[in-house]
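With one protein chain removed, the remaining protein chains of the complex are shown where they sit.
All chains are identified by letter, namely A, B and C, in their written order; residue positions are counted from 1 within each chain.
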Amino acid sequence: MQDIKRVIEENNGKIVVEHDYFLLVEVSREHVRKLARALFEAGAYYSTGVGSDERPKNGFFAMYHILNHEESKKYIVLKVETPEHDLRIPSITPEIEGANWAEREAHDVLGIVFEGHPEPERLILPDDWPEGVYPLRKDFKYNEKVKPVRKEEKFVEREDALVLPLGPFHPTLHEPEYFEIYVDGETIVGARYKGFFVHRGLEKLAEGRLTIHQIPFVAERICGICGYTHMICYCQAVENAIGLEVPERAEYIRTLLLEIERIHSHILWFGVVYHLLGFDTGFMHAWRIREKVMDSAEILTGNRKTYGMSLVGGVRRDIDEDKKEKTLKALREVSQEMKNLFDDVLAMKEILNRIEDVGILPKDRARSIGVVGPVARGSGINTDVRKDHPYAAYKYLDFKVPVYNGCDVLSRYLVRADEIFESIYLIEQVLDQMPGGDIMVERFEVPEFSVGVGATEAPRGEDVHFVITHRGSKVYRWRPRAPTYNNLPSVPVMLEGEHLADAPAIIGSIDPCFSCTDHVTIVDDSTGKILFRGSLEDAIRRLKR
Amino acid sequence: MNAIIAVIVNVIFALLYAPLIDGVERKIKARVQRRKGPPIQQTWYDILKLFKKEEIMPKDATKSIFISAPFMAFLSVLISYLFVPTILPGALYFYGDIIVVVYLLAFSSIAFFLGAFSSGNPYAQVGANREMSLAVVEEILLAFIVGSLAVLNRSLMLNKMFPLEIKVSSIILLAFYLVVMYIASARVPFDIAEAEPEIVEGPFIEYSGKYLAMCKYTIFLKRILLTSLFLNFVLPENVLWRTVGYVIGVVVIPVVLAMIEAHMGRMRIDQAVRFMKRLSVIGIFAWVISLFGW
Amino acid sequence: MGRLRMLIDSLSHPRVTEKYPYEPIPIPEDFRGKPEIDPEKCIGCAACARVCPPNAITFRDDHEQGYRVLQVFLGRCIFCGRCQDSCPVGAIKLTKEFELVSLSKDDLYQVVKLELAKCVRCGKYTVPYRYIKYLMEKGPKILKYELLLCPECKSEVTTLIKYHYAQEVHE
Partner (left out) sequence: MVDVLKKSIWVFHLNSGSCNGCDIEVLDVFTPRPDFERFGVKLVPSPRHADAIALTGPITRAMVPKVVEAIKALPEPKIVLAIGACACGGGIWHDTYVVVGGIDEFYKILKEEYGMDPPTTIYIPGCPAKPEALIYAAGILADIIKQKQRRREDVIREEDEEKRKIETIIREEIGSRHFLPKIIVKRGPREGSV
């Protein structure tokens, strides 16, 4: 703890806020790169970056780099300010690879220029978005409609290989996403991700129309699979910003639901992977078992997916003994049946052949890209927000974090399998130890321009929300960062040299959730070639060439 | 005259029965997945619906080939039924008909391949490529088996082969035939050409309406044809026993295959080809002993 | 032999498919289904419309006919239940109804029209009678005449009162 403070102070950083969960450090433009480097060497890795337009407050734009320092159990928020007339900030991407997307995104949505960025291209803004319109600036209205500027389609051609578009409507994932896969015969020689189709403008929406108590429901709808973890993450960020203590019982209820969500999400993933491997009966069995988890969620919260259980300050509904018992009974059955299913499936040779030694992500690459969650744990990195930055009731509970060193799809498979049983164990503890008392803090003041960071371990990995509060129960800036945002850049690494037939399983192995990731900015319009009709015809033309 | 009536009955039986047994298979698969599943006449509903639907022509397609391919495939399988008896014994036998059957089956694969290539869709093309590399191996294996059986029987006429004499080599060959039949009927793990999650039903991606119905129908007919061929090899000559055996066999074999199919994951194309290469070693072994007349 | 065990396991257990829609399915106690306004209880305060995150509940005042029109659009509702939390009289409740499928968008609306009272000063429509009644009974202790004034008149009158008192004090 002292070490990290010394590192910050030696490198001209000024600690402004010292919170149990995070440190807010102000640093000038000249020193940011050196400080980032020093922190990275001290063991912090890049979590996310947030650009913010703070002109109404002081006339400056700000860039927040959020680093995760597991050793001291703190997030370190580096704040760099730049005046409106001189929007230049030195890029830290040359020092930390993980900052790449975050900086490009901040450039796209706010117009901050990152000096020395290795790939200063647009990331999320579409090619038809007019120059000089920055949607997250405060003078842009949340419901403003911008006229697109038509441009020629851009293809990245490669001479040695054939381009096969995978997406945006591909039955693999039931989500619009787009991978350009370069194949030589049936072997993949390269891949390029072009995404951000599911952008719904919700950051801007939160700043515009919604109040602090309505945003949890938007946060929950960032993702339909792991929505509750986003909801909790947002609530924690706001609670951290205003210094609110949540009642203990509420913490336990949150933990219970988070783990229920993890179980259903992981079982869902197994089903999808079996389906991708052509084993539909496995899909059916996995989802049949999952149905029991969904039922207990419905009993506990009143809805199968969007629980709607949390607000800033606690949870909305209590849990009684009857519900507890039903949940426990269902989970015991789930545990037994999943065990049998895993045993049976791993005895099937053709399934094992398809996932073993496929989609390799070496440990050092994993660290430098900054992958999180089961993908990191499948590459031998022991990281878990629940242990590193304890939140909700995890600080009172006992659990293990499974780590596998195979670096392949099988390792990620095993990590998730172990986590299901670990989660069931956690839920048993939660239901056993749950204390009585209040579940909600009703009254609290929301200060102006108070910064908060919240993090949860979503089923897919570390989930970070960054909040700046505003007067009148509003938020000034809210930036959710979903785990897939960090995991996606690793997909091209995994795909290289593999068979085309393995591509769905490999892409699926990071459990991508594009709706989580893409909410941030604008959808690509022009390069999004699609599978059928025009797009394929274009593709064929390119094939013939 | 009798033969002609038999052929007409056989063809009508196959046409009616092929979609129905697919419905039964779907029901069985649903059962092993512990669900209720569609009614057994569901596949018939699907096909009838497809015939009532509009057909859309892809922009880049070579129209004539694209349209004629499903018909070619369908007809070539249908013609095979002239030589292979189904529910009634008796068919149009002539010297060398075994070659015609193998040729027609290969032709139906080629027709799909042509249709896929003319559709102008890259996924169809990847699918067609896979279909072709599978079909080549699978047709060779089929030809090889049938050829070996012909060596055993010293004849290329199918009716001389029905039923097969029980010998060591014929039993090995029939077991081998069952495996090849499984592969040729495009079931998991060998439905690589139509893999839904990877290449979106491959060769059929651009077909709609009645052309799609023809494609699907062809596959169902092909499955029943291969099953009938197998049953003819093993069933006795006595008409009554043969009919009883046939009716049982034509239900039981697809049901068993469906159960196997439900518990398989899809192979990768290279894994499948490797698997078939290994199989061919057994084939050669059977062929060698059949040369000795065992 | 995993697959054999799986097959035997499946065949030895019954099918799990539910009978729905031929038979109703059990719905959990706290299920959040279709929100329904009880028109007899509703006071037209529009608190639900203000908290509704997706703006599924909206209200507008029809000044020609003299109605406050509260409208629930089920097609946009996210079933969060915030309206139920915020309603002061418990008029809006989430029922267990989930069979909301419809062939036309029009079927997805629930509309409640409440008669508006007139401003005693300028004769313009203000808030529903129900709301005034509710405030008279349970509302905070305010000057009751304010209840029947439109916002403009209210602010003017308030200014005038202040002015009046100021003068009185002055005198």
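In this text, contacts are C-beta pairs under 8 Å (C-beta built on N, C-alpha and C of every residue); 3 or more make two chains touch, one makes a residue touch a chain.
Note that the structure is predicted; figures quoted are calculated from it, not measured.
Asks: Please provide the labels of all shown chains that the missing chain touches.
Replies: A, B, C
Asks: Can you tell me which of A:202, A:361, A:409 or A:434 touches the chain that was removed from the display?
Replies: A:202
Asks: Pick out the residues on subunit A that sit against the missing chain.
Replies: Missing-chain contacts on subunit A: residues 126, 135, 140-146, 168-169, 171, 174-176, 197-202, 204-205, 209, 217-218, 221-225, 227, 268, 271, 283-284, 287-288, 290-291, 294, 303-306, 513, 515-516, 522-525, 528, 530, 532-534.
Asks: Using the document's contact rule, name the residues of subunit C that touch the chain not shown here.
Replies: For subunit C, the residues touching the absent chain are 15-18, 20-22, 25, 34, 39-40, 42, 53-56, 61, 63, 67, 73-79, 98-115, 117, 119-120, 122, 124-127, 129-130, 132-133, 136, 143-145, 147-148, 150-152, 156-157, 160-161, 164.
Asks: With the missing chain put back, which residues of subunit B would touch it? List them for me.
Replies: Touch set of subunit B with respect to the missing chain: 26, 30, 33-39, 42, 45-46, 49, 52-56, 196, 200-201, 204-209, 212.
Rule of thumb we're sticking to: only the chains that are shown with their structure count from here on.
Asks: If you tally contacting C-beta pairs, which pair wins, A-B or A-C?
Replies: By the number of C-beta pairs in contact, the winner is A-B.
Asks: Subunit B to subunit C: how many Å between their CA centres?
Replies: So the centroids are 62 Å from each other.
Asks: Express in whole angstrom the distance between the two chain centres, defined as the mean CA positions of subunit A and subunit B.
Replies: Centre separation, subunit A to subunit B: 47 Å.
Asks: Show the residues in subunit B shared as contacts by 2 or more other chains, in ascending order.
Replies: 32-35, 262-264
Asks: Going by the touch rule set out above, which residues of subunit A reach two or more other chains?
Replies: Expected reply: 281, 285, 288, 348.
Asks: Note which residues of subunit A are touching subunit B in the complex, please.
Replies: So the residues of subunit A touching subunit B come out as 164-165, 170-172, 186, 274-282, 284-285, 288, 348, 350-351, 353-354, 499-504, 531-534, 536-537, 539-540, 543.
Asks: Which residues of subunit A touch subunit C in the complex?
Replies: 210, 213-214, 217-218, 221, 281, 285, 288, 291, 295, 298-299, 301-303, 306, 308, 316-317, 340-341, 343-348
Asks: In their complex, what parts of subunit B are in touch with subunit C?
Replies: The touching residues are 31-36, 259, 262-264.
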